[in-house]
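First the structure, in the form of structure tokens, and then the observations on it.
Excluded from the complex is one protein chain; the other protein chains are retained at their positions.
After this line comes chain A, so read on.
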Amino acid sequence: MRRREAIRTLTGIFGTTLLVPSWANGWKENHFSKPSLLSEPQKQILTKLVDAILPKTDTPGGNELGVQVFVERMIQDCFDDSVQNRFRNELDKMDAAARDLRGKRFTELNAPERLSIIKYWSSQNDTPEKEFASSVKGLAVQGYTSSEYYLTQVSKYELVPARYHGCVDINS
């Protein structure tokens, strides 16, 4: 029995034996690291916020595609300390805003209530709240539209197009 790292053999569709290197063994989402930027309450606020921005409808919602994990990972790994601190602060402020406006924790609000806060923040000019709303929405949309679900089911991503046609009918 060969070791996992060893090259494994597969029988290809042409009936010939193909050599496939170990990295072709398949990918699992749990190969990714779990981000640890946010506290547990902050993670819950972000999860509920992503759920409000991208709710489950007749198509998958952001939460079931793990968009909140993607957003946290991107802020943790690709942005500097000041952005990370502001991101955490704004999540806390979102909770405070929920208490001020509705007398409840953000996570206890219903979806329209949650959405009303982030939309209000988004409508401001040049405030930290506006910046937060833009970045969380931008990353949420990126996470959603680069997910396996979206690329395979909606945008029909092809790894191997094997063609280029420079001028075809738009409806083809």
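As a working rule, contacts are C-beta pairs under 8 Å (C-beta built on N, C-alpha and C of every residue); 3 or more make two chains touch, one makes a residue touch a chain; residues count from 1.
Note that contacts and distances are computed from a predicted model.
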Protein that the absent chain corresponds to, by UniProt name, given "SigE family RNA polymerase sigma factor", "GMC family oxidoreductase", "FdrA domain protein" or "ABC transporter permease"
"GMC family oxidoreductase"
Given A:Ser36, A:Asn85 or A:Ser155, the correct residue touching the omitted chain is A:Ser155
Touch rule applied to chain A and the missing chain gives residues 7, 21, 23-24, 27, 32-33, 52-55, 57, 59, 61, 73-74, 77-80, 111-112, 115, 118-119, 122, 137, 141-142, 144-148, 150-151, 154-155, 157-170, 172
